[in-house]
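First comes the structure, then the notes that go with it.
Here the complex is missing one protein chain, while the rest keep their positions.
Chain nomenclature is as follows: A and B, assigned in order of appearance, with residue numbering initiated at 1 for each chain independently.
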Amino acid sequence: MKLISLLWWREGFSIIRNTFQMLLLFTTFLLGIYAIYYGYSKIEAQRKTISYVEHIEREEFEKYRKSFDKSPVSIQEKHFFDIASKPSYAWYRHEYNAILPPHNLAHLSLGQRDVEPYYRKLTGMSLYYQLFENELANPLKLFVGNFDLSFVIVYLFPLLIIAFTYGLFAEEKEKGMLPLLKLQTIGLRKILIIRMLFYYVLIIGLGVLLSLIGFFLSKEIDTLSICLWLLTIICYLSFWFALMFFLISLKKNSSSTAMSAASLWLLFLIVFPAVLNIYAAVVYPIDNTTIADITRRKGLENEDDLKEAKAVIYEYLEHREDLKGADSLLDTNVMAKTYAAFTSLNDHHNRQEVLDYLNQIRLRKKWISLFRWANPAVNTQGIFNEITRTDSGTFQSFYQSIDSFHKNITSFYHDKLFMNKQLKQKDYKVIPQFNLIVENTSINQTIMRGLIEVMGTTFLIFSFSLVLFKKITL
Amino acid sequence: MLEAKDLTKKYGAFTALDTLNLHIRAGDIFCLLGANGAGKSTTINLFLNFINPSSGKAFVNGLDVEKNPQKTKQWLSYIPENLQLYQNMTGLENLRFFCGLQGGNQNQEELEELLIQSGLQKDFIKKRVSSYSKGMRQKVGVALARAKGAKILLLDEPTSGLDPKASNEFSELLLELKEKKVAILMATHDLFRAKDTGTHIGIMKEGILVDKMETNQVSFQDLEQKYLRHMHV
Partner (left out) sequence: MKNQIFLIAQKELNDVARQNSLKILFVIITALLGFSLYAGFIVYKQQLTILKTAQDEKRAEWLDQGDKHPHIAAHYGTFVFKPKTLLSLFDFGLDSYTGTSVYLEAHYPHEFMFRPVQGYGNMIRFGELSAALVLQLLLPLLILFITFQTFTKEKETGTLKLLLSQGVTLRSVYLGKLLAYSLIFLMITVPFFIGLYILGVLGNTRAVLSDLGLRIILLFFIYTLYLVAFTNFSIWISFKSSSARNALLTLLIFWIGTGIILPKTSANLGETLYPLSSIKKFKEEIQNDIKNGMTADESKEKRLAQLKARYLQKYQVDSISQLPLNFQGIRMQEGEEYANKVNDFHNAILDERFEHQNKVGSLTSFIAPYIAVRNLSMALAATDGYSFNDFKEKTETYRRHLIRTMNKDMAENSHFGEFYEYKVGRNLWKTISDFRYSTPAVTQLFQYYWMEFASLSLWVLAIFILIPSSNKNKIL
């Protein structure tokens, strides 16, 4: 213990007197604060939009519900009441919103929340057009990515670790201190490890401090997420310390060690993922021209042709076993029924194309995820996104939930439409609700697996280095 | 050949060299003795125009060094303290490079001969300098001076770190150059070498030349006494 406090005391002094190192620490801290601020402002903007759309939706439906309270007088009121009560209007005029609310910690790792839309306006109209609509975004900004806390930890903290530890051995050697140290009974390796532990505590401490500030800004305290987040920081930064320990064990001079460390950083953070992405583009090219067609709003060629219209309805009813008897009610609201049937059939026809497209993406992702374990940086970024539910898997679940929701919406209106029923005021108590189904167990399993992979790699490297250190003599 | 007139160098309040007056002629080996920070290297740097004097002048062959920085260099040769040369190149390649820079066009045999004359062993000529000892590197430095045909040689602590044999070899080289009427200014700690090789000795303390003598007029013991006396005052 005495040795540890002695060595740590010395390191502490050395840092405080080194302006450059103090500047590095301070700058990293400031960048972390900016990152938290940026993430927070982005998520707050999203929350605002969500409040806005929820408010609009609530207001609309309340208006529809209230329109039953008294008989409509003006043309406007009559028209409004039609929309509220007649499924032939309501099915495509009533607007619902499927929302993926931000996780409590989403501001710390924005993940895909800038690229993938986090809310969807839905009506009974064709699902797929609505599903693939994009949010307004500056493509250059999307390309550059988010400066959030996860970026600071994944990209910048390793640089901090490199800056503080690359010279731990080499500098002693270059300053001629080694022979003196070697004379001590404690052993060089032990001294080195204790010194590295100082920086380990310091840098991880900084990461934890920044995270705590981030946690403070969250809407609710989610203990599991917080623990996982902190654990991830510890695992990832431990990896980098182990890597630096390996490089130091090679006992090269400080410039060589720094160059090797910078090269490894470049390898894990830029080269490896970039090569993998381009290789995936070659091996699994995504063809999204086939689903372009789903955006086409198809309609009847001749709305006056009743025969054509009824043919469409019949085709639709073939898929709706539960609407027995609807075919006998065909002579009312033919056009409305035709259009409703048309859009549903569109979805049905497009389904396979969409599935094929999603399948292409799934295969590509699966192939890429095979390599995740080999790159702790990518792994960690993935874990952060999974903890904050901003990963692509969560968005996949979102889309699947939207699919179910849309089915509920169309059933709610189409059933009444085809059975010639009206909407009543009491129906507004049971309007379809969006139900987001996210498989938390599966995500948590992925997170744990990722953490184990990172820690496993860390232990391997560290153990190897322990042996290597003794083996390499100067 | 080399002359200093009231040569002074100040860094703010600190005086590194204080009104130095010196005259070194062809064939002189002038040894500047003194502790670290006495002003020896400063003197050499002033002659080399690596720094500008605060006042006073330095002359090389009668030319003011400050006003003729490039011209005066053509007569000068210099071996810095701890010369390491270009480690990835051989001794021969280093010599060829530096000779080429000063416009020399010696061929390979001539360069090799220069190195051998300067005492470098033949089988080291084509080995990388990273394998050389300090003494060997010094010899390359001397070969360079010979190649240049410079009439003035400036040396900064040339024998520090050399074993007695290498040190002796180096002294013999200097004496050879002396015979060729080369003026040599040498900054050193080594009293023995100064007495053994030098024609004149100057003792520097805190930027001032406190004593000057001809070597043949003083015994080693006297020299030692004088040196210690000045150092303790």
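Methods note: a residue touches a chain if its C-beta (ideal position, glycine included) is under 8 Å from a C-beta of that chain, and two chains touch if they have at least 3 such contacts.
A quick note: this is a predicted structure, and the numbers were derived from the prediction, not measured.
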item: Which displayed chains the hidden chain touches across the whole complex; value: A, B
item: Residue in contact with the excluded chain [from A:L6, A:I270, A:M419 or A:M448]; value: A:I270
item: Residue in contact with the excluded chain [from A:R10, A:K141 or A:K324]; value: A:K141
item: Which residue of A:D347, A:D391 or A:D427 touches the chain not shown here; value: A:D391
item: Residue among A:I4, A:M22, A:V201 or A:I278 touching the omitted chain; value: A:I278
item: From A:W8, A:F29, A:F81 or A:Y155, residue that would touch the chain that is not displayed; value: A:Y155
item: For chain A, residues in touch with the removed chain; value: 20, 31, 34, 38, 41, 45, 49, 52-53, 111-112, 115-116, 121, 132-147, 151, 155-156, 159, 163, 167, 254-256, 258-259, 262-263, 266, 269-271, 273-279, 281-282, 285-293, 295-299, 301-305, 358, 361, 364-365, 368-369, 372, 378, 381-382, 385, 391-392
item: Residue numbers in chain B that touch the chain omitted from display; value: 45, 48-52, 69-70, 73-74, 76-89, 93, 97-98, 100-103, 141, 144, 148, 154
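Here is the rule we use: only the chains that are shown with their structure count from here on.
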item: Separation of chain A from chain B, taking each centre as the mean of its C-alpha atoms, in whole Å; value: 69
